[in-house]
Each structure stands twice: as C-alpha cells, then as structure tokens.
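With one protein chain removed, the remaining protein chains of the complex are shown where they sit.
== chain A ==
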C-alpha cells in the first residue's frame, strides 16, 4: 500500500507542474495577459509539505489511519491547488480580457444615436467573443486537469463539481464596469428594436430615439448589424448559462416597458376588445423575441405564459379598473371594455380593489355639491346597467352604489329628478325604461314574476356580503331600483303628485294632453289606485276648463276686466297643500272674483268656491318712459309692484301694513324685484321703482345681511374702479356655472360656504374671498341671484 501511495505522490509531484505549465500555456495562448509564476511557486511549496507529511507517515508503515488522513490532505491540497489555479487564471486572464474590450473602445459622438447603436452592438459582440474564447480555453484546461485527476480517485471527486461556466460567470461579472448595466440595458432594448422593427411594432418612440439620425437607407443595415450582434451575444450567454447573470434583469425591465406601453396604448379604447388583442400581440412580438434572447427553454415558455396570463392581463385589468367610471359614462358603447374586464377579474382581491376604486371615483367625481342631481342619476343608471354586465350577481353594483344611493337619498331634489325624467318631454333613459318595462310592472309584489326565464342562473359569489338584503341583487328593473332608494312607492307617488301640482299651477294652461299620457304610463307601473290623486287633479283641470267657459259667459258687464282672468278650480283633498299667505289683490280683481264666485254657484248650486289668492300666475308688463318689461309672477309679486304705481317711494313699514304681511315675507318679495333691478332700496328700508329701464344699468350692490347694510351701499362707488381688474382674474361664466349648480342642488347658501365648496371641488379656479363676493354682488345686480338673510339663491 505504501509503495502505491508513494508512487502516486511521486507521480503527482512530478506531473503536476508539467500539467499546470501546460494549462498555463493554453490559457496564455487564448489571452494576451502574461502568466504569473509566483502563485505556482507558493502552491508548489504547500504541495511539497503535503507530500512530505504523507511520506513521513508512510515510514510508520503500520499506522494506516495516519496514512489515510495524510492521503486525504494530499488530495485536498491538490484539489485546492488545481481549482485555485483555474480560478486565478479566470480572474487574471478571462475577466480583464473581456472588460478590456468594453473599456478600451471609445464611445462615439453622444448625439449620434445610430452611431452609438452600431458601436454598442460591435463592442458587445467583440467582448462576448473574447469571453467565449477564454471560457472555452479554460474548459480545455479543466478537461486536462480532470484527465490527470483520474489517477487519484479522491482528487477526481473533489474537483468534479467545479463548473467552468459558473465559475467564469461569477468571476468575470463580479466587478463589472460601472457603465456595463446601462450598456446591456440599451443592448437589450436595441435587440427588441431590431427584432420588432421588422414587424413594425416598435413601441413608444424608440424607433425615433434609436435611429432618428440614421438615413432611411441605412436603417436596414443598422438593423442587420444589431441583429447579428445580438444573436452572437445571446448565443454566448445561452451556451455559457449567463442569461440570469447578464440579461435577465434587463429583459424583465424591457418587458415592463413593453407591457406599460401596450397598456397605455389601450387606454380609453372602450369600444374594442383589447384582451384578445393583447394575447395576439404577445404571440407576435415579445414571445419570439424572448425565445431569441433566452433560447428555447421551459423557463422561457413559463415567462411567456406568465406575461400572457398575469403580467399584461393584470396591467390591463388595473387600467380598466381605474377607467371604470368613464367606462360607465360611455356605456353601452363601452360594452367590450366591460367584457374584457370581466374576463380579467380573476382574483377576489381584484374585485375588492375594483369596488374600492370605483367607490372612490364616484365620491370624487359625482357625490359632491357641485354635481347636478340629474347627472348623478344618469351615471347611477348607467352604472346599474354596466355593472350588471360586469357581474350579474349584482354584488359589485350593490357594494359600489350603496353610497350613491345613500347620497341620492339625502338630496332633496332626487325624487323630483327621477319623476321628472320619467315624465318629461326630453328623451331620457328612464322614460324609455318606463315605456319598456311596463310589462313587468309590479313585479316586486309578485314573487313568481321575479324569475326571469332569459337570465342564466348564476350562483352568488362567495365574497358577497350576505348580511345585506338580497332584494337589490334580484330587482331587475332600473325604475324599481331607483324607487327602492326610498323604500316605498308611496313616497314616489306623493312626489309625483307634488311635481304634477307644480307643473299644472305654474303653467296654468288647460292643455294637459301630455300629462294625461304620462298618467297612463305611470298607472301601468304604479297601479291605478296609487295614481288616483293625480287622476283627479287632471280631471279638475279638464272640468275647470269647461266650467270656466260657462262661468265667464255669465259674468256681468260691470266687473269685466281689460285682461283675461281664467280660473282653475281644484278638488281640495286631492292636491298637495298650498302655502297660503295673505295676499290683498287689486280691487277690480277682487270684484271680478266675487262675481265669478256667484256665477259658479248658479252653475253648481250646492257647491261654493274658495279662492287661493296667493296661488296663480300673473303676467304683467311694467311700462317705463323708455320701454316695457314683462314678467310672469305670483299674484303677491304682482300686487306688490302695483303698489308702486300708486305711491313711490315706500318704507318697509308702510309696505308691511299695506300688504297685511310680515316683514320677512315683504322683504322676500322685495328681494325678487330688487334682483330684477326694478326696485331699488335707498336708503335702507326705503324702496322705490326705477323710472327708466336705462337706470337698470347702474350696478347695484347685493345686500349681504351679514355685513352692515350701510357699508354695502357705501361700497358701490369705492369698488367700481377695481371691478374690471377683478373680473379679469375670475372666469365669470365658469364661476356662475358652478355657483348655479350648487344653488340648484342645495337651495340657498351663504357666500363663505360656497367659497369653501369651490375650493374643494373646483380647485383649479383661482378665487379669493373678495373677488368672489364682488362676483356674487354682480350676479345679484344682474338678476341671476337673489340674496336674503345672508344666503344666496338662484332667481328662477
């Protein structure tokens, strides 16, 4: 045994320097770097010591254990020596050779992108060619070492795990040039360009960036040069398993850019189905490119599949989720975008995010005082339709729209808006809905009717909040859904009655054909019994027309007026209560009414008439020296202005006495005429009528009850000079649009609340307190706004 061991050691001692020398020469021939013998000498000394130890114990022939361990030390030392020699050689030769190519070729003029591309392609190709050569040389070296090591089994085992590709990658790229990352990044970008330019699919403006200054005829050459270089570099990377170390981060960031660009390109394209197009795009462009860069492999296939099923689709889903509010606005034109989103919503957390995002959009864009109730309703109706397409269980709709419903419930004019869009002339979704869904009227009271045969059955998703009543999810038609905001039909019917009353009283025309048609539609939906009041109201109008004609014929000549006075006689229990205020009327009108009463009682002996003096409409013309102004106003307004015919000016106290009304009521009525710029208050509590229409041109200051009235009046002249300046800063039209929206929705508001709201909802409108108040005053002076008690309201 000891003789064999001795011979192996001797063989090793004698052959190793020769083997290493041989290796060195191989490496040296592959690179220009000179060899360094110092390590070799050092390692030879270490090896010598190991050999001596081995032979030392070989003398004690019978001590097997010591000999075995000495042999292991020898093999280990040999392995260390060989591997460190290989590593040292890679470090000393392969790495510098590679980096030298990249570092020593000067980059051309920065501004010339075509030249930079060419330079980068050539440089990378050259560097990787050098790398490939030196790794190949080390491979040969290592094969020789392995060959030698076969004579010592324990040595062979120790060095077999050594992988030249792995070691080379680790050593060469351990300390890259600082600019290397940027170079590879651009190289990868270039490779996609060269790959995609063939197919005309170069995203963003890369094409421009890469070859803007390249003459048209040279582009093909550039593309080929880049193509050849990238093919060469990628094949070195694939052969030497360098994809992860060198390329992968940049391939991923490249894909990220492509996915983002592709997603961006699909923004707002709600009419087309983008989901499928996205899949086709991946198959056509990124997939072949990835195979080109990474080589055919399972990993590459997985990456492509991930790109399709997750990456791009999630990016598209996120885009559509943020766009959902607009998709709803565009519905049904956006039906394809909804189908996409429906297909892309895979994870429960996506649905949760969607609900959250959409709720936030609703709150930000719709549920604020600046939005019109009709607009909120329109969007809500659109949301009902759109979200049902997205999720027929109704869970998303319910979760998203709960705040919308709550908000609509809190708005005073919601019912009125719903009702008026049901019955208005203008084309409206709801009106169509009313006409179309009458067949299923009263479905909510009939359980068997709620099963719609055409609806496919779908189970309620697991994340549905089952604590919520499911009625919403089941209710099928939009009008029922809207009515359910209020819980009952009755409130709705009441509101219709109020609306109808307003319409009939404010037009006071006997022509009600349209209202009769509406009533028929509403009867079908709400049931005849519920619409009885409205039916009586309309009947009253028809009957009034007939009675009025008969009564007018019986009127004595003595009370005849020089204007028509027609009467509508109501069945009092069927109309909403009218707010009645004491309203003294002009004597001739009162006389006429008395005679009318008498004539009516001849016609209907067992019935009596009771006047509602404050209700009605009077059309008057105010004749001035220089022209006339016409108004249609409530009788009280007419009576008030008639007082000025007799006397002018009036004090507030005198007017209160003459009209038998309270100070507040008189002020309110005066505010109307002041807003119309017919009456002027000057000084305080003294009122007079303008004498010429031309006088209306004088800008009046709105009276803000919060501030001292004298002050407000005093300011008229003082601020006149600054007005022009202020108006320039303020977009008056826009500002008025906003103010009128707020006031339409909220009735009346003080100036500072309006200002706060504008700050919140129209932050782009630069406005300060002072110019806003001046704006309001001007609006009051223009008759667009009225002010009382420090609050502003719209003049209708």
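Going forward, a contact is a pair of C-beta atoms (placed from the backbone, for glycine too) under 8 Å apart; a residue touches a chain by one contact, two chains touch by 3 or more; residues count from 1.
The definition used in the following text is that contacts and distances are computed from a predicted model.
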Identify the UniProt protein name of the omitted chain, choosing among "NEDD8-activating enzyme E1 catalytic subunit", "S-adenosyl-L-methionine-dependent methyltransferase", "DNA primase large subunit" or "Anaphase-promoting complex subunit 11".
"Anaphase-promoting complex subunit 11"
Cross-chain touch to the chain not pictured, restricted to A:178, A:410 or A:564, is A:564
For a quick check of understanding: of A:122, A:539, A:668 or A:773, which residue touches the chain that isn't displayed?
A:539
Of A:145, A:266 or A:505, which sits in contact with the chain we cannot see?
A:505
Even though one chain is not shown, chain A touches it at residues 505, 508, 532, 535-536, 539, 543, 561, 563-575, 578, 589, 593, 600, 604, 606-613, 615-624, 628, 630, 635, 638, 641-642, 644-645, 648, 689-691
